[in-house]
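Working notes, beginning with the structure itself.
== subunit A ==
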Amino acid sequence: MAIKGAVVIDKERCKGCGVCVVACPNNVLALSKNVNGKGYHYSEAILDNCIGCTSCALVCPDGVITVYKVKL
Partner candidate 1 sequence: MAKELKLMKGNEAIAEAAIRSGCDGYFGYPITPQSEVMEHLMIEKPWETTGMVVLQAESETSSINMVYGGAGVGKKVMTSSSSPGISLMQEGLTYLAGAELPALIVNVVRGGPGLGTIQPSQADYFQAVKGGGHGDYQMYVLAPASVQEMYDFVFKAWEIAFKYRNPVMILSDGAIGQVMEKLYVGPHIPRWTEEELRKNAPWASCGKPTSRDHNIITSLDLDSAKQEEHNHKLQAKYREMEEKEVLFETINCEDAEYIFVAYGSSARIAQKAIQLGREKGIKVGLLRLITLFPFPKKQVAEFSKKVKGMLAVEMSAGQMVEDVRLAAEFRCPIEHFGRYGGIIHTPHEVLEALEEKIIKG
Partner candidate 2 sequence: MFNPDIIKPENLVYKKTNVLTDAVMHYCPGCGHGTTHRLVAEVIEEMDIQDKAICIAPVGCSVLAYNYFNVDSLGAAHGRAPAMASAIQRMFPDRHTFTYQGDGDLAAIGTAETIHACNRGENIVIIFINNGIYGMTGGQMAPTTLIGMKTATSPYGRTVELNGYPLQITELLAELPGTYYVTRQSVHTAAAVRKTKKAIRQAFENQKNKKGTSLVEVVSNCNSGWKMTPVEANKWMVENMFAKYPIGDIKVDGEKVKK
């Protein structure tokens, strides 16, 4: 059974700490080359192999990550 996930990152509230990047088992996330309104290199998904494990959201100090998941 395949699992597919997706993350929605509130990039304006993200402080670009990078803790989620390290926490992701599938290296889905990376800090953007661009910055948000506060000047932070926000986190964003760069791959489509998210499995919706929520690890990124769990370690995010600012609660900016919302996670979705479906079993296909």
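The rule we apply is simple: a residue touches a chain if its C-beta (ideal position, glycine included) is under 8 Å from a C-beta of that chain, and two chains touch if they have at least 3 such contacts; residues count from 1.
Selection rule, in plain terms: all candidates are chains of the complex that A comes from, given by their letters.
Keep in mind that what you see is a predicted model, and the values were worked out from it rather than measured.
Chemist: Check each candidate in turn (1 or 2) and state which touches subunit A within the complex.
Modeler: Looking at which candidate touches subunit A, I get 2.
Chemist: For the complex, which residues does subunit A have touching candidate 2?
Modeler: 4-6, 8, 13, 15-19, 21-23, 28, 40, 45, 47-48, 50, 52-55, 57-70
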